[in-house]
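Pasting in a structure now, in structure tokens, and then I'll have a few things to ask.
What you see is part of a larger complex, with each chain still in position.
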């Protein structure tokens, strides 16, 4: 993506001092900026970079008084940090939604509808009887099975796979390689030591404003639905098993896993590489330390836990502090034991 | 998928009471059922739902005596729970194998054969010299390299990647995003601190009745074969390294990893997020707790272990119980030490 300095100044209501026709294709920190970059100066710790930068433009606040001549093109605004943030958001929105039209070859089954302003990349696949909203961006190699519904303004990056019967909401983003609706992992043991598959006939429901990272997996329900409530943020390589429900605005870091039928509350914060056993219930606003293993339901809101199996976060830190000194402690105990033996003699 | 109540009644040898022409497109629990659903009543705890349900049909046992008038269409059978289970299985079988024919564009290389009743989705890719059996379902975006053999009745969901030389058995199911036959992770250190790749020229053999979840990876052998024996069930996001062998009917939960050349016995049960070091051997019927780290071979059948590094499951629980009280224990030891010091004075 390429913009002129003038176009950016217009977007953030700023005044250009210098060459407004320069081309900008990257947003960067002032200390890292090179040609084609736009940066900003707010913290005066970085002021010297303003005089040496290779950036094509720098956003500064109106109140900034230069120490000496400046060669780089400036955009002067009310508040340089706020304007740069705004620019970041607008830039990200533009690059996220810029693709449109239908590239060929792409595949769409019978009775499937898709709203205006669509992007369907080459080699994307949409099955039968799908209902897809407006401004939906379907990148190359996306697979959408039969009877899938997708809301408006949702982005599916290259290689996302959505199994049949799934429902995806509005304003969702799903990154490459994530799988929605694969079979739950259910097998019943037979007499001869082998296993019989438990049929998985449910689906996945993803509500609005859900972000899902790359290569994450959400299994369908055995019956009913695996549900990801609105505003949930899932990182990469996460495992969500059948019939799990994740409450709204809960955030889960990479490589965590949630076993079947567990219900996670609202506004929880869950670290990376955490594991939850199945069939438990986690209260709202629970915070879980990285690599913890949760083996029991948590009933009190706002609990913080860590460890495997997890218990109170601070208590775990205290136990761990002693754990690190266990060899010394063992030695002391042995000394005490010997002393006592001698005293008993 | 849509069936009439009459079609379902025929399948489960039941008698329709009510409108047999109603359309059914979902199997659901009676407490969650909506229009288009079929449910069943067995446990009388749920009896009241029979009178209020929006389901289009409910399966009941012949012996069931209604308390009052019922408006929902019924299918009366010998045993409602057993009939519903049968229906689930049949339904799952139908939806799993319903796809057939070849969608275009799809790619098939030279000298590759595929049996009757195939499904090859659009954008599926089959290399050269492949032998693929009957009733095999290859979903869109599946990649099959050269010289691959696949048995009968196997399903590869969208985005599965099978490297060249792999062998897949009969009645296998592999879910989206799983990778079979990527290079083993082998690098030899050189004098200058860099690494030289150890060539990986082996393959992967997957026997019959193996189920593999989504985004799981099975590396090829350095030489010879990485082998997944018959009836093995692997969940999502699992790592199987080069030259691993997994014994028949072993079940491994999500996000576990098995390092190179380790041999897992038959009928083992392995929890989620477990890790095994390489070059060890695990006895049949071993049970491993979630998040355990297995650093040594296990020789005795039926062992249960937990922890990192793992040891006996119950002993680990006992140690952990003390771990949680370590700060108190430390305090007690210090008190004893002080007392003894005073006594020695």
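A and B are the chain letters, set down in written order, and residue numbers restart from 1 in every chain.
Basically, a contact is a pair of C-beta atoms (placed from the backbone, for glycine too) under 8 Å apart; a residue touches a chain by one contact, two chains touch by 3 or more.
The structure presented is a predicted model; accordingly, all values stated were derived computationally and were not measured.
Peer 1: Give the total number of copies in the whole complex, keeping in mind that only 2 of the identical chains are shown in place.
Peer 2: Whole-complex copy count for this file comes out at 3.
Definition applied: only the chains that are shown with their structure count from here on.
Peer 1: By how many degrees does chain A turn when fitted onto chain B using C-alpha atoms, rounded in steps of 5?
Peer 2: 120
Peer 1: For chain A and chain B, let me know how many angstrom lie between their CA-based centres, rounded off.
Peer 2: 25
Peer 1: For the complex, which residues does chain A have touching chain B?
Peer 2: 105, 107, 123, 125, 141, 143, 145, 159, 161, 163-164, 177, 179, 182-183, 185, 187, 193-195, 197, 199-201, 215, 217, 219, 223-224, 237, 239, 241, 255, 257, 259, 273, 275, 277, 291, 293, 308-309, 311, 315, 318-319, 321-323, 325-326, 329, 332-333, 336, 339-340, 343
Peer 1: Mind pulling up the chain B residues that touch chain A in the complex?
Peer 2: Residue positions touching the partner: 26-29, 32, 88-89, 91-92, 95, 103, 105, 121-123, 139-141, 157-159, 173, 175-177, 209, 211, 213-215, 231, 233, 235-237, 248-249, 251, 253-255, 266-267, 272-273, 290-291, 320, 323-327, 329-330, 333, 336-337, 340, 343-344.
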